[in-house]
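Before I ask anything, here is the structure I am working with.
All protein chains but one are shown at their positions in the complex.
Chain lettering (A, B, C and D) follows the sequence in which the chains are written, and residue indices restart at 1 in each chain.
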Amino acid sequence: MVYDIIIDPFVQMVEQPDFLLQVLWEGFVSGILYALIALGFVLIFKASGVFNFAQGIMVVFAGLTLVGLHENGVPAFLALLLTIGVMGVLAYGVERVVMRPLVNQPDIILLMATIGLTYFLIGFGELVFGGEPKRMIADELWLPTGSTAIEMGDGGLVILQHIDIAAAVIAMVMVAGLGVFFNKTRIGRALRAVADDHQAALSVGISLNQIWAIVWFAAGIVALATGIMWGARSDVSFALEIIAFKALPVLILGGFTSIPGAIIGGLIIGFGEKLGEIYWGPMVGGGIESWLAYIIALIFLLFRPQGLFGERIIERV
Amino acid sequence: MSAVTAVRHLPETAVEEPEAAEREVLLRVDNVSLSFGGVKAITDISFDIRKGEIRAIIGPNGAGKTSMLNVINGFYHPQEGTITWRGQVRRKMRPYEAASQGIARTFQNVALFKGMTTLDNIMSGRTLKMHRNFFWQVLHYGPARNEEIEHRKKVEDIIDFLEIQAIRKTPVGKLPYGLQKRVELGRALAMEPDLLLLDEPMAGMNLEEKEDMSRFILDVNQEFGTTIALIEHDMGVVMDLSDRVVVLDYGRKIADGVPAEVQANQDVIDAYLGVAH
Amino acid sequence: MEHQAISSDATTAAADAPILKVNNIEVIYDHVILVLKGVSLTVPKGGIVALLGANGAGKTTTLKAISNLLGAERGDVTKGNITFEGEQVQDLSPNDLVRRGCIQVMEGRHCFGHLTIEENLLTGAYTRRDGASAIKADLEMVYTYFPRLRERRQSQAGYTSGGEQQMCAIGRALMSRPKMILLDEPSMGLAPQLVEEIFEIVKQLNEREGVSFLLAEQNTNVALKYATYGYIVESGRIVLDGDAKALRDNEDVKEFYLGVGGEGRKSFRNVKHYKRRKRWLA
Amino acid sequence: MFYREAGQFKTSYEADQALFPIRQDRIGLGIILAIAFVVIPLTANAFFLTSIMIPFLVFALATIGLNILTGYAGQLSLGTGAFMGVGAYSAYKLTSIFPEANLILVILLSGVFSAGIGVVFGLPSLRIKGLYLAVTTLAAQFFLEWCFIRIPWLYNYNASGAIEVQQRELFGVIATGAAATPLTRYFIVLSIVIALTWLVSNVIRGRIGRQWMMIRDMDIAAELIGVRPLTAKLSAFAVSSYLCGVAGAMMVFFWLGAAEPSAFAISLSFQVLFMAILGGLGSLTGCYMGAAFIWILPVLLRVLLPSLGLSVAAETVQHLTFMIVGALIIFFLITEPHGLARLWRIGKEKLRVWPFPYG
Partner (left out) sequence: EDSIYVPLFSYRTGPFAGSGIPIANGMSDYLTMLNERDGGIGGVKIVVEECETGYNTQKGVECYELVKPKNPVVLNPYSTGITLQVIPKASADRIPVLSMAYGLSAAAEGKTFPWIFNPPATYWDGASAIVKDIANREGGLENLKGKKIGYIFLDAGYGREPIPLMEQLSKDYGFTLTQYPVPATEMQNQSSQWLNVRRDRPDYMIMWGWGAMNPTAVKEATKIRYPMDRFYGVWWSGGNDDAAAGGMDAKGYRTLNFHGVGTDFPVISDIKKYVVDAGKSQVDPAKFADNLYNRGVYNSMLIAEAIRRAQQLTGKKVVNAEDVRAGFEALDIDAARIAEMGMTDFMAPLKLSCEDHNGHNDVYVVEWDGTTWQRATDWFSPMVDVVQPLLVAAAEEYVKTNAPWPERDVPCAGE
């Protein structure tokens, strides 16, 4: 028993190094993909203190718009541009209709409003695009498909999907770009100010409307990237929305406000989850992936209640 | 009505207090230092608070006054130094333990329970005094209800005393700042503390309100014999109300004594008062 | 709206090109709570005007109505209008107003807790377009006004002391190079020395840079010392206004706001117990 | 005009602390109870009882549970679904182990188990706050959901993995199972929900309830006043999960009749959270309003939209329902962020000052 838990998994790891590598690679890729979703959350949270529940459905919506446009004969890259435009319109609409009237409200109210938005988008999306899953147009967008198998000494194989590599690259670029944007620019500073205190931000002349339109648009683009990547992995369907939950432990682990946190959190969860599920999961019947991420996050939180990179929670009297 | 109101008609000369210096020490701070990362909030400070006195703590902004109160009621734990409470060196304790030993306070940035009414806020001060268990609470009958009513009476006395009857049922979040401060005082009074720590109770008040507040503080001190530590930036108030004053600057103690002495101290004038008040 | 004007030249002061004019505004919170019941006031260009009054009189509400921050509190200006430099501004967004040069320092500090002091100050320059070096210079200016802030520039504002936060809030407003500042209780929680200093800064800005001020204050003594004109608000109405000097000499003001009765300053120890509340409005 | 308290003087603190100090409110409550206990049973059909009233009441109770934790004690929870599940599985195990036990007792006891589990998952709340706390409750949600599948003992080793409620009698009347009449089930649910609501309202206005609100409004200050965060938070978790557990048990026993683990999925947690927020955090009346809004509105839309004449496909109705509900949630939040309960109160406020627009 003790052996099974403490020793055997490691023996397995050593015995099948190619498999271990594959597991780590898969962990890495899932981590990156979780991080992509989390990134969308972080953007909006960091800039408004709003936990945007609708990020998941925005991913689906962006993906569907892209594929749907293409299905209707729009060339792939034009469809991509148009989709970006649609996300812009969505951002503007959200700012106008949802955020603006709710300025200065408690976080939980704003959270709730984004849940209302989620409902609306689900209904609207299914009305427009229908509920059937659609195939992502990865080839048409010149995204690499196919895979490379790397031979390891004694017949072992590590299979790398090209699309996963692309996802990793895109995620890294986005993180780097957004990181610079937030920490080094005037607007970035304003975004953080808004998250702290809406009213005070207003009082120093920060235009919340503009700021929110910007971040929602940015989050929309992140959602589009996420939608393309996840869509290429399985399908673009409304079931993808559930995946958004996977971003929660990532977010919490990384800290709601940290862009690098989203990536690092994603990777920790990705690796932890895969290793746990593969080497320890079978002992309890498998499927532990569904909660393992939360437990990992929870353990980290007990030591750092604000997440790994989150801003210190200010407790003063 | 209650004893509280009664005292307000006492002739003012009636209370003959012993000299501050002769009274028993309630709390003593010895060589306390506190720092946050690189910031030294308090450096090697010692002073005492005697039973029944009004002890003012003054000093420029960021001098460490609030931090000192936080140390006293267990919210911060000093890196060095000891605190002696009623003659016993106090171990590291959680704030609620300090509260249960009779230390109450108000806060610089009003820390009321915003979603609750004035009445509930003051009732909340009675938390430690209520004991009925869950079972009775659920039924809200018999002992639990009697207890609730008995404490409600006490709270109503405080409400009368502070003259806030009209806002009894108003959620405090909506009250103007000055009234919030008053409610906060009420909440601290409801705890019937031995030591009451007041952090700038009169900030943001106009003269008239300050006069009211001064009256309340004096009454509390004289009627209940509550010891008070008072942080305040209005020198008029400090000089008039307090028995002794300790002055902090940049985390250090620069003066300690009766108001007149302190007021004349050149260091204090330089660091804090600017012009002689 | 009837109220006493105790100064004859009040009208002349207000006449020379007011920078701000508030006309008979009414404010309702939450659709049901009527707070301002017709407030009118005028700030002349280059003037320092004090808004005095007890707790809950409606000073903050008036300022927020001007700077258009009421929306965020679910308050509404239901009547009247406000002009800034001759233009109606009650429908502008707060940032437009800041861009035009009117900024508010909110009561109770409202610093951005997670930003450092320096970042806080820089957000004040958000609407400016005159380049990094000008902003840098102003940052220096603020640090010269408040040396304490320079020391704490890298600390998160949430962890600084109450007074430091107050300085930060005022400094932040200065960073926008305003023509007019709405100051809500600047002296609250500041050490006496600093109160004087802040008012000196107000005076300097006013004299050298021509910045106009509307300040809500509890500290009537200082306020009337620096202000040129004053209004007294009670329960949402202006009940008295006049030149600062005239107000200082007014017996009621002396008694209730300055604390100097006939026989000089009273001790706080000797405040009488009887209800002293006299009001202009019953 | 009719809603005035003029002339009603309270002469004792008892009277002032009564649940409904204003006479009109008492009358209103009386009318509502009369409708619930007399009018509805006399007039409603099976669909109304089974698909509207029973779920509405069950959800109202769950919402009260969540509201205790989130609205009163300020601890955000996304694990309601799982806590309801614990109640359901406990009740199921209890009746299969003690088939003769009184049904009401079984239901009430099942909450105790979820209270216990709730306390365990509440422990991290001592250190973790706000949105971050959501992770612990989410961990509870997913972990418990997993247990419901992976521990076959919980569902008596049924091949399907579902729990199916057997027929049980209460005072000689068939109360559960397919043969129980909707009316019987309705009465049982109604009585339990009303009784528990009353008890909860007692807790809330007493010391314990005040402690929760203190922790919610400002935990540091609460501690400085003498509230032990440990007891206050954990008691909130316990009471909250207790109510959720009872609601979960009733959900399976009196409404669904059988349940798979997926019935207690995260979507249920969210559903209840919507109800709590939309109804109004920190208001018991709000719980009923929120539950009514989130549960009844979509059902009505689904039933009514097709009967509007235009023949729309079933899924279009579903899409429209989603859109309408989403839009209404946003609309109500904008109109009154503090929920329907507050809207209601403002309405009453207006009535009081009528015919003047404000007071």
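Methods note: a residue touches a chain if its C-beta (ideal position, glycine included) is under 8 Å from a C-beta of that chain, and two chains touch if they have at least 3 such contacts.
Predicted model, so just to flag it, every value in this text is computed and none were measured.
In the whole complex the chain that is left out makes contact with A, D.
The chain that is not drawn here is touched, among residues A:Ala239, A:Met283 or A:Ile299, by A:Ala239. Looking at D:Lys129, D:His319 or D:His338, the residue that reaches the missing chain in the full complex is D:His319. The omitted chain makes contact with subunit A at the following residues, 16, 19, 22-23, 26, 29-30, 126, 130-133, 135, 147, 149, 157, 159, 161, 230, 233-235, 237-240, 242-243, 245-246, 273-274, 277-278, 281-282, 285-287, 289-290. Subunit D meets the missing chain through residues 45-47, 50-51, 96, 142, 146, 149, 156, 158-162, 164, 166-167, 177-179, 255-263, 265-266, 299, 302-303, 313-315, 317-319.
In this section, only the chains that are shown with their structure count from here on.
Annotation: A-C is the more contact-rich of the chain pairs C-D and A-C, by number of C-beta pairs in contact. Ranked by how far their CA centres sit from the centre of subunit A, the chains are topped by B. Subunit A and subunit B have centres, each the mean of its CA atoms, that are 49 Å apart. Touching two or more other chains at once are residues 33, 159 of subunit C. Of all residues in subunit A, those that touch two or more other chains are 316-317.
Here subunit B touches subunit C in the complex through residues 8-9, 12, 36, 39, 59-63, 66, 108-109, 174-179, 200, 203-212, 214-215, 218, 233-237, 240-241, 272-275, 277, going by the rule given at the top. Residue ranges of subunit B in contact with subunit D, taken from their complex: 73, 75, 94-96, 98-100, 104-105, 107, 111-116, 120, 123-128, 130, 132, 134, 137-140, 144-145, 147-149, 152-153, 156, 187, 191. Subunit C contributes residues 29, 33, 52-57, 107-109, 148, 152, 155, 159-164, 166-167, 185, 188-197, 218-220, 256-259, 265, 267-271, 273, 276-277 to its touches with subunit B in the complex.
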